[in-house]
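For this depiction, one protein chain was excluded, whereas all remaining protein chains were kept in their positions.
Right after this comes chain A.
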Amino acid sequence: MNQTSKKQDFRLRPGDVVTGKWHHKKYVIRKRLGSGAIGSVYLCESDGKPQALKISDKSSSITMEVNVLKSFQKVQGNRLGPSLLDVDDWIDPRGERYSFYVMEFLRGKQLSTFIHAHGEEWLGILMLQLLDDLTELHEAGWVFGDLKTDNLIVTYPPPRLRWIDVGGTTQIGRSIKEFTEFYDRGYWNFGSRKAEPSYDLFALAMVMLHFYHPKRFERGSNPQKTLLQKLYQTKPLAPYQPCLAKALKGEYTTSKQMKDELASLIMKRSDKGSNYYRINQRNSNTQPQPRRRSQVNKQTKAAGHPFLESIGIFIVVILFYLFYLILK
């Protein structure tokens, strides 16, 4: 902050080359992907491969994030965060020092863009994927912390939810350091900022709410009430409602519990065949129910026809009879 204000204008341009002080690797900057409280992320190229590079003048913050990414690496079969490729310092031509790390570049779509393009049934399914990953993360002793829509992307094919910014990840039992008010249960009066699995589950429920309220909403004088009311008013979320309400109230202690209940709600939902379930399903891991339901639909439509037909005939007959009466 105060010490960094002099460097705030710092920005890399396409074509710039960042060379590591310790490991001497060269990275050619291609474009800026985004920037946040701690540094900016650039798409870069090294040995002909696209990679993502996060650079900041806040050396300590970068080091903290690297520590988290490293601990992810230790989680077995990790598909959790992007994998870490390099950590180094860069001295720019003016002699200023920056710290950076390089990670795998994940090509994908924003969560909301993907769902709008592929159908709302994906929301529940992607959340199940997220719950699987969270289960793994929690079992390894970590909490995601700053879980929000912006930190999630969908890579495909096959569609897979991935998280991109792991800066907020915190050891279980500690305090959440980084959060975003809308997704933070402390902000909504629904609990503490202690890192525990239920903290992430609350944020996950908020990710689902956020999809239908992209502009977010105010918490008002009674935050708990406001939030639950919003949930009950959001019609498309009705099928998930019992599960989401429990997540908001902190009634799940593990992500496994929430996953099981959400999964059973999603199954039940496709059995009943609610109106907004899209039929043109091309996804391999959904159940066969939708197709069955489409057949049922055709049958009911067919059953409707004879009735309409007889009314039509009846009207025509009446008309002819009237003509007959008039002409006579």
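We adopt the following convention: a residue touches a chain if its C-beta (ideal position, glycine included) is under 8 Å from a C-beta of that chain, and two chains touch if they have at least 3 such contacts; residues count from 1.
What we mean here is this: contacts and distances are computed from a predicted model.
Name of the non-displayed chain as stated in its UniProt record, restricted to "VWA domain-containing protein", "3-isopropylmalate dehydratase large subunit", "peptidoglycan glycosyltransferase" or "Gas vesicle protein": "VWA domain-containing protein".
Among the residues A:E181, A:E251 or A:E309, only A:E181 touches the chain that is left out of the figure. The chain omitted from view is touched by exactly one of A:R32, A:K109, A:K194 or A:K230, namely A:K194. Note that of A:R11, A:K26, A:K49 or A:R97, the residue touching the chain absent from this view is A:R97.
Take chain A: the residues that touch the chain left off the picture are 1-3, 5, 22, 37, 59-60, 63-64, 66-67, 70, 87-89, 97, 99, 173-177, 181, 186-187, 192-195.
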